[in-house]
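Omission of a single protein chain aside, the complex is shown with its protein chains in their original locations.
Let's look at chain A:
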Amino acid sequence: MSWLAIILIVWPLAWALNVAMVRSAFGETRAVSLLVPLVFGATLILLWEGLVRHFNVMPVILPAPSAVWARFVDSRELLWGDFQQTVLKGALSGYAIGCIAAFIAAVLIDRSSFLTRGLLPIGNFVAALPIVGIAPILVSWFGFDWESKAAVVVVMVFFPMLVNCVQGLRETEAMQRDLMRTYAASYGQTMWRLRLPAAMPFIFNGLKISTTLALIGAVVAEYFGSPTRGMGFRISTGVGSLSIDLVWAEIMVAALAGTVLYGVVAWIERRLCFWHPSHRK
């Protein structure tokens, strides 16, 4: 049986399965919510595999998922080294520095309503700019190693994080702040017990946006010069030397890293912001 036939049979079947699962009595259970997208994703991968095999697409153009997986298993060590260089050293350190700096800046700015009013529009505007273009400048300032990648990430995550923190700190109502005053709460106490918890959903929104930006920044910065390891380096040289399966394996690692990073932040958010309407059951 040809691959095309398999696709034409499996695809509608999988879709029918999903429809049946969603409409069934168990449609709202957790297992089904996990299973439905998994079936959908598996179908997509099968579609990719089948089309590549059926049309005999050359591996230098688009390798089949099975070939990518084989390459991934073969070069685990290489990929792990790239992962360390780009994600652990470049992206995560920049992410931590940038987010903490933005948070501290937001708390400081928040003390003056004049500064807040001046900085919010500017921050909002800068957050929408294509800041990744600053990568070559920072690479020439901080050298080729991971420090320059971390610097790019710091600049990229700073403004979205700052805007979210400042906005979050303004979230409390006058009534709530008055209540804290009647309790004779100090600035620190009001901050810790009222305003920070109220700002949490916003802070986590900024943290979640920043996870993706951090990876983008770290990878792009490597296109402008890096030591001979790192995900961006491997991708750009891999495209040049036509080892496309390695590039796809690297993309797989990037996708996994991005998803896990986002998932971790979302998990912490659910733990800390369980009281927020969007997380209530």
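We adopt the following convention: a residue touches a chain if its C-beta (ideal position, glycine included) is under 8 Å from a C-beta of that chain, and two chains touch if they have at least 3 such contacts; residues count from 1.
The rule is short, and it goes like this: contacts and distances are computed from a predicted model.
Visitor: I notice the complex is incomplete. Of the names "NADH-quinone oxidoreductase subunit H", "Dimethylglycine catabolism protein DgcB", "Cytochrome bc1 complex Rieske iron-sulfur subunit" or "ABC transporter permease subunit", which is the UniProt protein name for the chain that's not shown?
Guide: "ABC transporter permease subunit"
Visitor: Consider the whole complex, including the chain that is not shown, and state which of A:I6, A:V39 or A:C273 touches that chain.
Guide: A:V39
Visitor: If I consider the whole complex, including the chain that's not displayed, which of A:V19, A:V73, A:L88 or A:I268 touches that chain?
Guide: A:V19
Visitor: Decide which residue listed in A:F26, A:W80, A:F125 or A:F274 touches the omitted chain of the complex.
Guide: A:F125
Visitor: Using the touch definition up top, pick the residue from A:Q84, A:Q176 or A:S236 that touches the left-out chain.
Guide: A:S236
Visitor: Among A:L13, A:I100, A:A255 or A:I268, exactly one should touch the missing chain; which is it?
Guide: A:A255
Visitor: List every residue of chain A that touches the chain not included in the displayed model.
Guide: Chain A touches the missing chain through residues 15, 18-19, 22-23, 27, 32-33, 36-37, 39-41, 60-62, 114-115, 117-119, 121-122, 125, 128-130, 132-137, 139-141, 211-212, 215-216, 219-220, 223-224, 231-232, 235-236, 239, 244, 247-248, 250-251, 254-255, 258-259, 261-262.
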